[in-house]
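Mind having a look at this structure? Questions to follow.
A single protein chain has been omitted; all remaining protein chains appear in their positions.
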Amino acid sequence: MGFTGPELAEIYRRMRTIRSFEEKLHELVSAGKIGGFMHLYAGQEAIAVGVCAQLAEADIVGSTHRGHGHCVAKGVDVKAMMAELFGRSTGTNRGKGGSMHIADIDKGMLGANGIVGGGIPLVTGAALTAQVLGRENVAVSFFGDGATNQGQFHESLTMAANWELPVVYVCENNGFGEFTPTEFVVPVKDIADRASSYGMRAVIADGMDFFDVYEKAGEAIALARKGEGPTLLECKTYRFYGHYVGDQTPYRNKEEAEEWIQNRDPLDIFETKASEAGVVEPDEFRRIDGEVAALLNEAVEEAEAAPLPSIAEVLTDVYVRYEG
Amino acid sequence: MGFTGPELAEIYRRMRTIRSFEEKLHELVSAGKIGGFMHLYAGQEAIAVGVCAQLAEADIVGSTHRGHGHCVAKGVDVKAMMAELFGRSTGTNRGKGGSMHIADIDKGMLGANGIVGGGIPLVTGAALTAQVLGRENVAVSFFGDGATNQGQFHESLTMAANWELPVVYVCENNGFGEFTPTEFVVPVKDIADRASSYGMRAVIADGMDFFDVYEKAGEAIALARKGEGPTLLECKTYRFYGHYVGDQTPYRNKEEAEEWIQNRDPLDIFETKASEAGVVEPDEFRRIDGEVAALLNEAVEEAEAAPLPSIAEVLTDVYVRYEG
Amino acid sequence: MSRILSTGGAINEAIAIAMRTDPTVILMGEDVAGGGDRSKDGTEEMGGVLGTTRGLVGEFGMNRVRDTPIAEMGLIGTAVGAAATGLRPIAELMFMDFLGTSLDPLLNQASKLRYMFGGKVKVPLTVRTVSGAGMQAAAQHSQSLYWITTGIPGLKTVIPSNPVDAKGLLLAAIRDDDPVIFCEPKGILNQSSEVPEGDYEIPLGKANIVREGSDVSLVAFGATVRIAMKAAKALEGAGTSAEVVDLRSLSPLDDEAILTSLEKTGRMVIIDESTPRCSIARDIAAVCVDKGFDFLQAPVKCVTAPHTPVPFSAVLEQAFLPSAQDVLDAVGQMG
Partner (left out) sequence: MSRILSTGGAINEAIAIAMRTDPTVILMGEDVAGGGDRSKDGTEEMGGVLGTTRGLVGEFGMNRVRDTPIAEMGLIGTAVGAAATGLRPIAELMFMDFLGTSLDPLLNQASKLRYMFGGKVKVPLTVRTVSGAGMQAAAQHSQSLYWITTGIPGLKTVIPSNPVDAKGLLLAAIRDDDPVIFCEPKGILNQSSEVPEGDYEIPLGKANIVREGSDVSLVAFGATVRIAMKAAKALEGAGTSAEVVDLRSLSPLDDEAILTSLEKTGRMVIIDESTPRCSIARDIAAVCVDKGFDFLQAPVKCVTAPHTPVPFSAVLEQAFLPSAQDVLDAVGQMG
């Protein structure tokens, strides 16, 4: 396995932080304490954490409307994230972005994105920057199965393949785009099949298993870093909540949902495998659970107490400089 | 071979008409008698004629900026086409469209299109009409190799595959998009490889050989008509002139160009094969050449003599009805 | 007969009536069914991300109510091609912000085919789309981009301000032979009122005087009509009689109604939820200073959002949106 106990504990902490963050948000949004459109990442934690564990801070990731997990995994401050969702001036984006635009460029997090597929060319551009300037960085684009039907996916992968850009395209195939099952709108069995339109390497990982994602992402990232071009990495997964908070999921098959949520929880799978390795104390996981819970309670308290942006800020940050 | 002498003569006439039409335009544009952007189809005749020979009048085709060949092959009146290019009110589009928008919906010709890839969803929509209304018609979309990099290509083929629409996508791979060789911007060897992203049937034809195109298009069209969904048909070809009239083609390899133009001319190939079949009189081809030349001279004369649109027509045909 | 319906409910009813009365009408878009009928596997439909089209796949089946991939160019472009060849499609563009991923079929195809073909084709397409801010949906899901579709010759743009108009305008739009962009402003989707049953149309291109007045004209449309009415009431308290004009259509624009009102009042405020540059508000101000110059007794005021993206935080979003107070301030500044 090759991980030390503290490493495994840190990985677990990240996954747990994402899960607890999303559970907390589910409560807060349901209670009307937070507004806006809210898409939760719960169930997909192994992907964000597995991929980002292979990245340096200066490597860039770009995300989607379902972006909290990628932020946490890339090291964005959880309290600043929570403050953002409360629309506070202490938020990552000073309250101007919200869930669908949460970002922290200093951590290499180029933003969630409200446009399905819209983040893919941006990340491709980050890879272009690295290539033109001869930097060693790689860029990773996260997106859903539904996004692979977007023209922006097709055009970006074409460019990356032509130029052999240092980028990894991570498709999180959670079986649905909103309420529509993937097989109804994606005419191939695996998203990975689509890579052949770009002559691109494709790999499929078990998105519920941190270790599988970590290994396969690691290979793809190493190749990109060595100048051997892009890879499409498909991770099979499931989202535990509905498309957005409030979605009662009448369109999904109950047994199937049960099976994923009860038997394929990425946190459970991780804990089992990590425990088998015998380098983490058994109560360590529960201790982390407690610490994360405390952190999130603090985050909510601090966010609620934090100042709202002043109204004058509606007009700032549009341009660096604008003189008419 | 299965064609009668008159059938072969008619096929030859169509191909020759396209060639002579384009040669005539090359003269007229070079002499400054016709304005606008002009993309010639010479060299690709076997594709338009081979495909359209399998279609009924009510079947729809949609085309590109390089659309004259598809018009002639679909039965659009050559004189009205010429008048259009001269900007006359007797033109197919009353002088309002010009080369990049030439159309004749009564002949099932849904228009050239100045937007690369822009015709692909329109034709997909024509196939949707047939499917929704339970009509037997098929629709055929012609486009270039460069167009397969467009998002509109990707999105349209995804939809057609999902719904098994009665449509055939004909990619005319002439080795260039403007001045850029295909292999520089399309990251796969054959355009046909891209069909696997849609789980779609793909076939490659020799685009310089009418008979090969005719046969393979026939199969794809028959399947579409039977409700068995779309096919991507790639035809390998070459354009004999530059990208537009005026392009001196400094970017292309001279020997390669020579080889295609001297040894792979679709009209020569057709004439040789048709002659071998022994059902066409040898001088029949030359007789047709003469008739076509005469027709085109007449077309030019009549177009030059035809009235220009009245200036008031700038304002008409924007809406069916517009009252503010 | 009439019942209480929300704007969403009225839209649903208009679609159903149009589909019942014309077999060439189809509905297509991302999740317009959203489950249901498709697999008969016991799952239920969502009927669109806001539930507006619920029930339609049940009545009309999957041949006529089609969930599409998340591919707006393909979806709108296919609808354009279908409209040019015999269908009368209603295509849903989930949010108007997604013009970003669907502009070409509207800008370069739907709007131009008829003209480019010399009048030999028609494109009876309706694109329904949700516009506007107010749900904290932030910069990419809150834009009022009707100024873009209005500026494109060959398109029509319609925007209702209440459930009754929504039903009648949508029926007219669907049956219109030209491509129509039908905006559904977030600010009115959950608004409810009595809506007549049955089949009725409200003509495109005709404004509606929703309140008569003699001192100042307030021109509004979509979600800003309510703001105008609120401001009108406040002005009345201060002894100023405001006329409120609900445009209903942005293209064609009812210049005549606007100028008639201006002639009557001599003062004009236009209230527009969008950002200011090249907006409908400024477009109308230009009409006033050209054709209505002799009527003008004061500067024409545009009350719009500022020249910024839409912010997320509720306090900022509220400050971003035009308000009745902004209208009162504008009237105050007229001198």
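Assorted remarks:
Per-chain numbering from 1; labels A, B and C assigned in written order.
Quick note on the criterion: contacts are C-beta pairs under 8 Å (C-beta built on N, C-alpha and C of every residue); 3 or more make two chains touch, one makes a residue touch a chain.
Keep in mind that this is a model prediction, so the values were computed, not measured.
Screening C:T150, C:T224, C:T240 or C:T265 for touch with the missing chain picks out C:T150. When the whole complex is considered, the residue among B:G43, B:G67 or B:G98 that touches the unshown chain is B:G98.
Touching the chain that is not shown, out of A:L28, A:A42 or A:V123: A:V123 (per the contact rule at the top). Within the complete assembly, residues 35-37, 87-88, 93, 95-98, 100-101, 113-118, 146-147, 149-152, 177-180, 184-186, 247, 250-253, 308-309, 311, 313-315, 318 of chain B touch the chain that is not shown.
Residues of chain A that touch the chain left out of the display are 60, 62, 91-97, 101, 103-106, 110-111, 113-115, 118, 120-126, 128-129, 131-133, 151-152, 154-156, 158-159, 162-163, 316-324. Residues of chain C in contact with the chain left out of this view: 73, 97, 99-101, 103-108, 111-112, 115-116, 138-140, 147-148, 150-154, 251, 253, 275, 277-283, 285-291, 293, 296, 298-302, 306-309, 311-312.
Just so we're on the same page, only the chains that are shown with their structure count from here on.
With centres defined by CA atoms alone, the chain at the far end from chain C is B. We define each chain's centre as the mean of its Cα atoms; on that basis chain A and chain B are separated by 45 Å. Residue positions of chain C touching 2 or more other chains: 68-69, 71, 73-74.
Contacts with at least two other chains are made by residues 149-152, 184-186 of chain A.
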